[in-house]
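One protein chain is absent from this view; the other protein chains keep their places.
Let's turn to chain A:
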């Protein structure tokens, strides 16, 4: 008696396949570490805005000899924002599709080429406490009952150059008849490997101060209107003074940012979330009372300037000459602009 349905794959006796996505420049493209949602760190290929994403999709049939029926094979490039409290809704701000195969069947394993040319990647990849912004490639084989798909995440960084205007922050604050200070930070915009240079000048000290510190606070804001949510995280605490100051004393600040894990300032990304940074100056008196002043700073990402060594340049020149690298044009274009 014939017990099986016409479509064998319903009982798992049909053909299935494995998908693999490989980038064309996998050998030369830089990888960076990026935190995943559960706090682990993984390495992903790094892309910048405007760069082309090209590669191959390898479809490997699991059972030799059997055909794979499908309703189409495609690859997508997606940039999306995911709010943790609203998982069902992904907000896609980039969505590109390339069809790789029309509906039909595969009789053997096959490789498909794809290229997303000069893709716009307007925002930086971000994994936060309540929101995630990610970019990925997704290859899908559509079938009647269940699709086969594979995703490959990439990381995007947004670069800036030195801001034209970068004024210092200087302010006088205090409590009347108690404590007057003037604080100064040398800039308002700092890059991620910059140094905060500043000073605290005491104009009036009528309380007994025990010590003073500077904290860096990261504030992630999600949601809009009435349901705005702020998540504050103290990234750094740095003591700048131990002991009691008197009038006229000036305390220097020198805080190196490269040692802390921070992202660039992100303002109202796709109207969904923001990530902002604040310097919090805290004074603590002998009774553990805390006096503080918070000030926002803007963080930006400076591009690496890669100076290729002589041997590296020689290798590239040799490859070009011998023709062993079949696609020297894109690599050449990158070097020339350095």
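Miscellaneous remarks
Everything that follows uses one rule, which is that contacts are C-beta pairs under 8 Å (C-beta built on N, C-alpha and C of every residue); 3 or more make two chains touch, one makes a residue touch a chain; residues count from 1.
Rule of thumb we're sticking to: contacts and distances are computed from a predicted model.
Looking at the choices "VANG1 protein", "Pyruvate dehydrogenase E1 component subunit alpha", "Snx12 protein" or "Major facilitator superfamily (MFS) profile domain-containing protein", the name in the UniProt record of the chain not drawn here is "Snx12 protein".
Within the whole complex, the absent chain has one touching residue among A:97, A:175 or A:235, and that is A:175. Residue A:208 is the one among A:118, A:208 or A:230 that touches the chain not shown.
Checked against the full complex, the candidates A:142, A:186 or A:298 give a single residue touching the omitted chain, namely A:186. Seen across the whole complex, the unshown chain contacts chain A at 175, 177-179, 184, 186, 194-195, 197-199, 201, 204-209, 244, 246-250, 252, 254, 285-287, 289, 305, 307, 338.
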